[in-house]
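Not every chain is included here, but those present sit where they belong.
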Amino acid sequence: MEQLNTLWMSTGLANFEFGQIVMMLVGCGLLYLAIAKNFEPLLLVPMGFGAILTNIPVAGFSEVGGLLHYIYYAGIDTGIFPLLIFMGVGAMTDFGALIANPKTLLLGAAAQFGIFATLFGAIALNAIPGFEFSLQDASAIAIIGGADGPTAIFLASKLAPELLGAIAVAAYSYMALVPIIQPPIMKAFTTEEERKIEMAQLRHVTKIEKVIFPLGVLMMTIFFLPAATPLVGMFCLGNLMRECGVVDRLSSTAQNELINIVTIFLGLGVGSKLSANAFLNVETLGILALGAVAFSIGTASGVLMAKLMNKFSKEKVNPLIGAAGVSAVPMAARVANKVGLEANPHNFLLMHAMGPNVAGVLGSAVAAGILLALVGQ
Amino acid sequence: MENLTQLFIDAGKLMLAGMVFVFAFLGLLIIFINQVLVKLAIKFPDPVNQNSRKKAKVKTSEQDGVSPQIVAAISSAVSQYRQKHNNKE
């Protein structure tokens, strides 16, 4: 009967390509990591699901007229979704610990070496046949070292959209792996004594400081790095709404319903870039390797910077909190706290580590702006 | 190969310029905090009165046994609960 034949010809079974099957397994793998291993589930659940949907034969989710096509072009290609996420993250961020101990900004700065070293590493990979990363590609890959999801997605969508899928997978996977990647590096670069250092309690930060801070950050970004103002600007808007105290209902919506809605769409849209021909190649392996390198170098740089600061300052800093400079808020700060407690059960570093942690968010947004200004056309 | 060399040089320059800039930027932010924010904090300390007034308010209402705000909150929660558990779509 021709109807059943037409139906059969329209089935997935009759139309599967090998690469699509593999990519669906990748999508299932992401779902497994998210659900069973709790790897950044808020993004990886929709992203893994999007990876499955985009690889369905015949259905055309990512072709003109398909749902994921609309989502990608309306929200990610334009940069709107990562910027809205960033606004929500800004509304969730408390800069109090950073303002109370501004020196920790240097730790957040040092950890960005993970980004720029990885940029160099990505170019170095070109020496191996099969790799042909342009400076744009290398920059987009390097931002994985920023350990900040929306920043990575924003930059990759501008500089190397065809690598977006792999970069997002790497960025979120390593952010989830922070508790496994960081501790050995932190211990390798510190002595038992250093890990025991206790830090003075942070001073009280007044409301006006918290209100003026995001405006000051925005002004400096305007003066020195306009290319970073989309990211930093939306982040500061969210933070200002949080701290100013007169628009609590907007702040609450930005950090709850709005960020939730956008997260679902962002995940689906990023997942739609996980197609076989964009993901199943040697470059993806290179990106995954470089991502691990980036996190490791960033962690080490933060720790070493803290040790350097201790050479020049009376007030000692526990070098463990330097590792939190990679951002990955608030996971990296919690890791610093945990490793600190292992060395000294009375040493609570969490609040101290929040300083470099949020400094790392600013640092990687600034780094993204530099890359946009220098290699974006 | 020449191309690769050029890329290496570019990447190296990018690395250097980037790290210099990041440190300069976040370093300036330290100065901003120490020079501007700290002074602002001294000039405009958090209003203590208001806080203590608030506390006083809360105390008064707590003395009544149940704060009117909590009553309001619970009734709001009840109505939200009802709404969300309506029949689907």
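Read from first to last, the chains carry the letters A and B; within each, the first residue is number 1.
Simple rule for what comes next: a residue touches a chain if its C-beta (ideal position, glycine included) is under 8 Å from a C-beta of that chain, and two chains touch if they have at least 3 such contacts.
Given the structure is predicted, the values throughout are model-derived calculations rather than measurements.
Only one copy of each distinct protein chain is displayed here, while the full complex in this structure file has the stoichiometry A x3, B x3.
Assume only the chains that are shown with their structure count from here on.
A separation of 19 Å divides the Cα centre of subunit A from that of subunit B.
Listing the residues of subunit B that touch subunit A in their complex gives 4, 7-8, 10-12, 14-15, 17-19, 21-30, 32-34, 36-38, 40-41, 44-46.
Against subunit B, the residues of subunit A that register as touching in their complex are 99, 102-103, 105-106, 108-110, 112-113, 115-117, 119-120, 122-124, 126-127, 135, 138-139, 204-209, 212-213, 216-217, 220, 224-225, 359, 362-363, 366-367, 370-371, 374-375.
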